[in-house]
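A single protein chain has been omitted; all remaining protein chains appear in their positions.
Chain naming follows the written order as A, B, C and D, and within any one chain the residues start at number 1.
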Amino acid sequence: MDNLLAIAVGSIFVHNFVLFRFLGLCPFFGVSKKTSSALGMGVAVVFVMTCASAITWPVYTYLLLPYEIEFMRTVTFILVIAAFVQLVEMVIRKHQPSLYKSLGIYLPLITTNCAVLGVTLVNLEQRYSLIGSVVDGFSAGIGFTLALLLMSGIRERLELAHVPHSFKGLPIAFISAALLALAFMAFTGIRL
Amino acid sequence: MPELIVSPSPHIRSDISIERIMYSVIIALIPTTACGVYFFGVPVLTTIMVCILSAVMTEYVALRLMGQQFVMDGSAVITGLLLALCLPPRLPWWMAALGAVFAIAFAKCAFGGLGQNIFNPALIGRTFLIASWPVAMTTWIRPLSYDAVTTATPLGLWKMQQIGTPYINLALGNVGGCIGETSAIAILIGGLFLIAKRYIDWRTPLAYIGTVGLLMLLLGEDPIFHILAGGLLLGAFFMATDYVTTPVTREGRIIFSIGAGIIVVVIRLIGGYPEGVAFSILLMNAFTPLIDRHVQPRVYGIKRKKIFTPTADKE
Amino acid sequence: MKLDELTKGVFKYNPVFYLVLGLCPLLAVSTRVDNALGMSLGVLFVLVGSNVIISVIKQWIPPEVRIPCFIVVIASFVTIVDLFMHGYAPELHARLGIYVPLIVVNCIIFARAEAFASKNPVSHSLLDGIGMGIGFMFAIVGIASVREVLSTGKMTIFGYTLIPQFTQSPAMVMLLPPGAFLTIASIMALINYKKTMKKEKE
Amino acid sequence: MSELKRILSISIPLILICIISGATLALSFDLTKERIREVEERKITESLASIFPDASFRKTGEYYTVLVNGEEIGYAFLAEGQGYSGTIKTMVGLYQNGTLSHIYVVSQLETPGLGTRIIEPEFTNQFSGKRIEDLRLRREGGLIDSITGATISSRAITEIVRTRAEVIRNET
Partner (left out) sequence: MIEAVTILGILGVLFGMGLAYASKRFEVPLDPRVGRILDALPGSNCGTCGFASCDEFATALVKDPSLVTNCKACVEESWLKICDTLGLGVEKRKQELALVACSCDSVAKFDYDGVKSCAVAALSGGGFTTCKYACLGFGDCVKACPFGAIEKRGYQFFVDFDKCIGCGACVDACPRGLIKIVDKNATVFVRCNSRDTGKTVAKICESGCIACKLCEKACEQHAIRIENNLAIIDYDRCTNCGKCIEACKFGTILSILPPRKAVAEAAQEA
């Protein structure tokens, strides 16, 4: 049985998807200008990652493995994720317009977020069980949100700083990410 | 040229200036530095000078490049000195210099210089060096041994071989470790000086050290050992109290210190490194903007707004 | 005119430095130059293939299933790359790990499919794909060379030593995530600096 | 009826693309299948040969029984687990008396220059002749010296080998 706590801590802190595995960088830099939108994106990512982990596990175990077509995992996973995200978007749009307004706009961005496909592939590589995969998906999302929130806090403060001209915009964001990654090295080698 | 200088309010009349605080901090660091030189020999003076010089030079060059005027406000000196104090005694001088250059260039000037940086530059310098040259950064020498016999730090001994160290050695500084972190008494003298002068808030070190002590006690470890060993005291008095990179409000600073304390305990007990003070402060630096946002003083007569409402841009 | 479609991806609208796309593989596999070369060849192949196919089939795709259709096409090309790389370059395949299947979600590919291939004729899409692929290659190989030289003190590509060992204690941090972010930050700051210099001259 | 027609007109392109893609992939899988199997097998045989030269192997369940001149002398098996930044896969040779013959790292994704040094003989040779119980880092009471600066990777591979070896020992 997987050690669920170890999986969770591992995905949130030690192998943080953004700062360690370099996944989901586009939204990390794109949606981190304001804390409110960072939080919205984070919630959407947590939701999609958890669901994607929960769906792709049975697809792999009961569809691909028995017929020995594991090589199709990329195609099927991404198809499942894309269709799922689109379905969720439609449903929310119809039934929860206010939720759609706050979260829905981030959903299309998530289809091509490599962190989502990444987490499903990591689940496979680590051979997690269904519950392990769901926990991993959820905590990877939380880790992503944490990094995104920290980044947005830093960037909001940078708005007021006299950043040298050449560093304005993305370069200083990258430097902040570098220093954040340095700080996150604190969690290297945590064992539970 | 007009003689009159006008600036917008508030106009504060006080003889406390940035320079004054900075030089007080340097004075407060003198006992620690002296202990470092006494225990680890004269060569550490080279490390200290190299760090300070490269920090100041980098700041000078960076400010010139940015078209700003260079002011000798002592902040770069402090960054250099603090960085040197948390380096191993026999680190090659060029590594120390690179650490100082990196600290000033990327952690301070790239963000716009004094008062604008998010992370503590000295600690960024140290972490950068740990990430770059892990072996050199974990080679310690035995105190008072001028032939530089290598040894381990008290925390290293505790973590790897479950060997304790007598309190008296920890208090005096007669143990292996970074130049300025070994002598608890020297750090306390400097720290209390700053508190007496009211340049730093006593709550920060108290909350920080208290959290570590309490948690260690609850988890069945020796709290006094963990308070005295490693860089906790140096970090608590001189780095967690940095004006720029820590929260503005009193509550914010207490949250900051408790968070840092928890991280130290986590790293020391289950982490991959024996010591976690530098990392803990850096991580809480990253949280500082968020803490500041949450713990804003309430404006009289205005209802506290919900800060986190996930909304589309410009709702 | 047509040549424009090719060269714009390399310089003017470089997918990495101008459009800021495809950062994840860019930073993740740029620890060594040969990894970077292998990765960018894979990306180039997928980009060209999917651009062409999508611009051929675009008129038959109803809007409701546009994203799933595009992504299946892209994923198929990626799987082909994955399989052939596994068979014919097993070492490279092992080193790139999960970043090979993750080419699917390389934002460059999907962005070009959406923004360009689904609106332009086949020939243009082909050139656009090649241009963007080469632009990506430039960026990733550039970053990888900086990181490899600084972090190992030498540079070797597929066994050939280009730069011999010049220091015994290179900066290990360049291999780690912070080093990757620092490299791209410095490069982008340099580009910004050049741009402002140019503007001031005008 | 028009509803059905609408649904069909939307879904048929996707279905067609899926079918074509499935066929193409199956085809390319067939094309590369042999090659990939050879590659994987070569990896296994190479690693087996490096651990037990001049021996023959018989696959028994999850491990290989090692035969020299028809006589069983030990077992070889694959151990894998999470390293610092990816899965570490190691071939382990175990003598029947419970000591290790040798280990050979089949694949790993550790940090180049640091963690990757676990593949160097200086590190792997330490495992030869050790009892399973001693496969811990020295600081944790074992007999394995970790690589300076790469404690995490050293510990990971030691743990991976030990846990798997314990399982295999109990099975045989």
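The rule is short, and it goes like this: contacts are C-beta pairs under 8 Å (C-beta built on N, C-alpha and C of every residue); 3 or more make two chains touch, one makes a residue touch a chain.
Note that the coordinates shown come from a computational prediction; the quantities given were computed from them, not determined experimentally.
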| item | value |
| --- | --- |
| Visible chains in contact with the missing one | A, B, C, D |
| Per the touch definition above, residue among A:31, A:44 or A:80 touching the missing chain | A:80 |
| Sole residue of A:64, A:148 or A:180 that reaches the chain not shown, by the stated touch rule | A:64 |
| Where the missing chain touches chain B, by residue | 1-8, 312-315 |
| Interface residues of chain D (partner: the chain not displayed) | 3, 6-8, 10-19, 21-23, 25-27, 29-30 |
| Contact footprint on chain C, counting only the chain that is left out | 64-65, 68, 72 |
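The rule is simple: only the chains that are shown with their structure count from here on.
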| item | value |
| --- | --- |
| Computed distance of Cα centres, chain D from chain A, in Å | 28 |
| Computed distance of Cα centres, chain C from chain A, in Å | 21 |
| Separation of mean Cα positions, chain C and chain B [Å, integer] | 39 |
| Junction residues of chain D - those touching two or more other chains | 18, 21, 25, 29, 86, 114, 149, 151-152 |
| In chain B, residues with contacts to at least two other chains | 106, 128, 131, 134, 272 |
| Topology of the chain contact graph, where touching chains are joined (line, ring, star, complete, other) | complete |
| In the complex with chain D, residue positions of chain A that touch it | 15, 20, 69, 71-72, 75, 79, 125-126, 188-189 |
| Chain C residues within the chain A interface of the complex | 20-21, 23-25, 27-28, 67-68, 71-72, 74-76, 78-79, 82-83, 98, 101-102, 104-107, 110-111, 173, 176-182, 184-186, 188-190, 192-193, 196 |
| Complex interface listing, chain B residues touching chain D | 134-135, 138, 159-161, 272 |
